[in-house]
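Just below is one structure, and these are the notes that go with it.
Removed: one protein chain of the complex. Kept in place: all other protein chains.
For subunit A:
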Amino acid sequence: MLPILTSPAASSPAPAPSTAPNSLRLLSLSLSPLPARSSLVELGQTKVLATLHGPHRGDPELGFSDEGRVNVFFKFAAGAAREPRLTAAGAPAAAPAARMDPATEVPLAASVREALLPSLLSPFLKKQQLDLHLLCLCDDAGLLPASLLACSLLLAAAGFPLTDLTASIQVAVHASPPLYVLDPTAAEAAAAACVCTAAYLPSLGEFSHFEADGPLPAAAEAKVRRLVAEAAGKQGEMLRACLEGRAGGGDRRASFDGGE
């Protein structure tokens, strides 16, 4: 059980998270049974669909390289929006659902590719390229982690050689009192002082990506990294269960209620 880290002298209570701070949302992984090569990851209410195209001839404008290249493209589905938040009484919130910002598509794709690079054995492709297309069907925070899980699952299932599977977690950090919320929803992330997103290679024990969108003291960063390493181990086990179950001819869906 992961400990809830709080300061003993709290001046004002932090906003109560809708889920337990040290638990992950329900994670569902699905692989297409067809050779179409696609995967669907549902992280709580965040849903990302990934498809693979290639290997194909590289773009001549990018110049010649005898090593392969993996390209990542990210799009929000037409009409995709955050699901309306339910109030305590269970009725939909009065405010309309927030729309996704298309301006974030390119930076997200770049972040996904940067986080995937350490796990790719790209020279396998020679001078050809693979395209990963990500489609966000619904966003309730955790978009980058869901995208990374979908890409890693898809590449491994398609037979692409990897150094390790990529697990990814977001952590919302509240300043006062210090509180760390794993895998926050959009509302929890909005209320936090800083949201950290990390990608972790569980078997190798290495971080492939770490970013924070706010001020993060060094001590807090160390705690966040420790929390991510512990939680990423569970995600890694789930990814393996999904892949090995499929390879063994079993169910290619796996669901995980990321409890304590």
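Here, a contact is a pair of C-beta atoms (placed from the backbone, for glycine too) under 8 Å apart; a residue touches a chain by one contact, two chains touch by 3 or more; residues count from 1.
As a convention for this text, contacts and distances are computed from a predicted model.
Chain not shown in the complex: UniProt lists it as "S1 motif domain-containing protein", one of "Transcription initiation factor TFIID subunit 6", "alanine transaminase", "Histidine-containing phosphotransfer protein" or "S1 motif domain-containing protein". Listed residues A:26, A:162, A:187 or A:212: the one in touch with the omitted chain is A:162.
Residues of subunit A in touch with the missing chain: 54-60, 62-64, 66, 119, 121, 124-128, 156-165, 201-204, 236, 239-240, 243-244, 246-248.
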